[in-house]
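Missing here is one protein chain; the remaining ones are kept as they sit in the complex.
Here is chain A:
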Amino acid sequence: MLSIHNFSKVYKGGKKAVDNLSLEVEAGDIYGFIGHNGAGKTTTLRAIAGVLDFEEGDILINGMSIKKEGVACKKVTAYIPDNPDLYEHLTGIQYLNFVGDIYSISKSEREELIKKYGDAFEMTSNMGDLLSSYSHGMKQKLALISALIRKPKLLLLDEPFVGLDPKASHTLKTFMAEMCKEGSAIFFSTHVLEVAEKLCNKIAIIKGGKLIAWGNTEEVKGNQSLEELFMELIEQK
């Protein structure tokens, strides 16, 4: 579903945020992407989503290059940043309808899916209000609804559990599992190692822009807890 080949990103000023990263995410995977602040997680996610331009390496989604066939890749992908800034001059429903139009979701399907996910995240009653009146958690929930109604084959999430209440976190985990059962793949960054350990069938750990461990969660962590492994790898020079 997602193939990253030798991806590197150098920012203006010479800082190499990601260095020669290669990774495979298959259909049905819930792939956790772990690393400390500034390790290169967001840069990688933004590049996969087609938000960030890059020169070195290539990223393939469903066999298509994000560089060469960006529009086709984006049609099957949904990306939610860690702090989703949405159009504050629109109401929740206007934003979802906007997304529905951009992704050409049929009228009946969007009505059904907005109701399904809106009710699940307890957001339906707030959808008539302007996004400027939403709290951080509400914006996060709406952004998630906007991603889920697209039925993406690849869901990219940057710190999806930050700002969500416990019930919404549980709801999201349920939908993530449901999506993967249906053949989609999820690639998400997180600092919550317990969630990654329980939820992900695969994990990758990034340090200073380089992958230092990746693969099946059980194989990667061995007999240790994920937290112990993470601390050990991060403290190695």
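Keep this in mind: a contact is a pair of C-beta atoms (placed from the backbone, for glycine too) under 8 Å apart; a residue touches a chain by one contact, two chains touch by 3 or more; residues count from 1.
The criterion applied here is as follows: contacts and distances are computed from a predicted model.
Going by its UniProt record, the hidden chain of the complex is named "ABC-2 type transport system permease protein" among "Dihydroorotate dehydrogenase", "Amino acid ABC transporter membrane protein 2 (PAAT family)", "histidine kinase" or "ABC-2 type transport system permease protein". Residue A:Leu90 is the one among A:Val10, A:Leu90 or A:Ala213 that touches the chain not shown. Contact with the chain not shown here comes from a single listed residue; of A:Gly28, A:Gly50 or A:Gly137, that residue is A:Gly50.
Listed by residue number, the positions of chain A touching the unshown chain are 46, 49-51, 53, 70-75, 77-79, 81, 84-87, 89-90, 92-94, 97-98, 100-104, 106-107, 110-111, 114-115, 118, 124-130, 132-133.
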